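With one protein chain removed, the remaining protein chains of the complex are shown where they sit.
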Amino acid sequence: MAFISSGYNPDKPMEDRITDIGPRKYDEFYPPVIAKNKGQWLYHEYLRPGVLVHVAKSGDEVYTVRCGGARLMSTTHIREICEIAEKHCDGYLRFTTRNNIEFMVDSKEKVEPLIKDLEGRKFDGGSFKFPIGGTGAGVSNIVHTQGWIHCHTPATDASGPVKAVMDELFTDFQSHRLPAHVRVSLACCLNMCGAVHCSDIAILGYHRKPPMIDHEYLDKMCEIPLAIAACPTAAIRPAKVELPNGKKVNSVAIKEERCMFCGNCYTMCPSLPLADTEGDGIVIMAGGKVSNRISPPKFSKVVVAFIPNEPPRWPKTVEVIKKMIEVYAADARKYERLGEWAERIGWERFFEKCELEFTHHLIDDFRDPAYYTWRQTTQFKF
Amino acid sequence: MEYEEAKKKITEALQKKLKTKSKFYFSDLAKILGEKPRVAKKLINQMVQEGVLEYWSSGSTSMYGMPGTGKQAHAEHED
Partner (left out) sequence: MAKHETPMLDQLESGPWPSFVSDLKQQAEVRAKNEANIEFQIPRDVVEDLLGVLELSYDHGRTHWKHGGIVGVFGYGGGVIGRYCDQPEQFPGVAHFHTMRVNQPGGKFYKAEYLKQLCDLWDFRGSGITNMHGSTGDIIFLGTTTPQLEEIFYEMTHKLNQDLGGSGSNLRTPADCVGQARCEFACYDTQDLCYDLTMEYQDELHRPAFPYKFKFKFDGCPNCCVASIARSDLSFIGTWRDDIKIDQEAVAAYIGGEIPPNAGAHSGRDWGPFDIQKEVIDNCPTECMWMEDGKLKIDNKECNRCMHCINVMPRALHIGDDRGVTILAGAKAPILDGAQMGSLIVPFMKAEPPYTEIKEKVIEPIWDWWMEEGKNRERLGELMKRQGLQKMLDVLGFEADPRMVQEPRHNPYIFWKEEEVPGGFKRDINEFRKYHQR
């Protein structure tokens, strides 16, 4: 493994340096039919789940086949996507915000061969490489974060629970039977890189134990003021600690009742790890949305305070989500989003119908916004 | 403010605090310089270019420090 230089000279980093050039410009990658009809589209239609046609004023059409994908993706897989795009789509493709892959063709005849090709491709383990779906009144791909594959603060994995949940929801990825679309997202800690706070269903990793303190090493490895400043709830203060061997060291103390288990201190200080097998697990939230359709955007609400991590397939998490979707599918009106449905029937009814237990953990007690979630009326249901 | 003066101010102030911490927010530096953020940014950018300062990041938050300082510097520079 000999080091091969790109031409970069570490002694003179500024030599020939190119900076601030930004991304490639969007129009370099437009398929011709898109470039020609941009801003002139007239309407769209789902020909079947996962297959769209957009019709332009010029009469041109673009057919899109949307496929699910794991956003954790190897170059081998990307090369296969490229091969498909070159075979059917003159080399063009796009990804959606929800990690779906879209192959676009400019005539109807090209759709069937593309679909056949995509449906035929499977991984050695048996799963589909390019399942078609993710449109309309169904479940689209799950947006998610890193989890155990790459982050230092996750309370659960990301790719694993996503795979387990999507296996269970697979028929809804490929059909249009729900009252409206259901957006599922996952964030593996409450930093919520994935912004799961406005999803129909959100899976959130949550720690339940404050960090451990590695007193012996803390002052050697960390800068105490930085660790203190990192804590959003000011739970950390400096402390002198006597080690078992009698030696006194500078360290920190954590006010445990103030800790919200965010892991920010661990980011600044490796002597404050908080991952824990029993402590960590999943919070389920529901009823959020971002679109302004009919009702304004809504935040997701916590409906299950804690489910333990159950690798590799998280059966309890999967079961709770499946149940919510089934009840919603049977009970909601056409066009009604999960949150709109829950508000119409009342959250007390939601818990009853979804057979979820309501515990004190689900009553908000965090600062001002808590008050606005308590009931200030005699209107409730028995 | 002249660049050289700014550089002197920053290195002196950071040196003094080195005993307790090695990383600083942008606003700490702007305060040391006594300049508005936009003016401070130009000066600080130049210090980064010259290797007087370097960035540190938590992934979500950025900080500045002098190269080679700090208790984790060893590990981070992998030397």
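Letters A and B mark the chains as written, and numbering starts fresh at 1 in each.
Everything below uses one rule, namely that a contact is a pair of C-beta atoms (placed from the backbone, for glycine too) under 8 Å apart; a residue touches a chain by one contact, two chains touch by 3 or more.
Values in this document were obtained by computation on a predicted structure and should not be read as measured data.
Asker: Using the document's definition of touch, tell me which of A:T19, A:N245 or A:Q379 contacts the absent chain.
Answerer: A:T19
Asker: Of the residues listed, A:T135, A:S251 or A:T317, which one is in contact with the missing chain?
Answerer: Of the listed residues, the one touching the omitted chain is A:T135.
Asker: What residue numbers in subunit B mark contact with the hidden partner chain?
Answerer: Residues 23, 25-28, 36-38, 40-41, 44-45, 48-49, 55-62, 72, 75-78 of subunit B touch the chain that is not shown.
Here is the rule we use: only the chains that are shown with their structure count from here on.
Asker: Averaged over CA atoms, how far is the centre of subunit A from the centre of subunit B? Could you give it in whole Å?
Answerer: 35
Asker: Of all residues in subunit B, which touch subunit A in the complex?
Answerer: Checking each residue of subunit B against subunit A gives 20-23, 49, 58-60, 70-72.
Asker: Using the touch definition from the top, list the residues of subunit A that touch subunit B in their complex.
Answerer: So the residues of subunit A in touch with subunit B come to 14, 191, 220-226, 230, 264, 267-268, 270.
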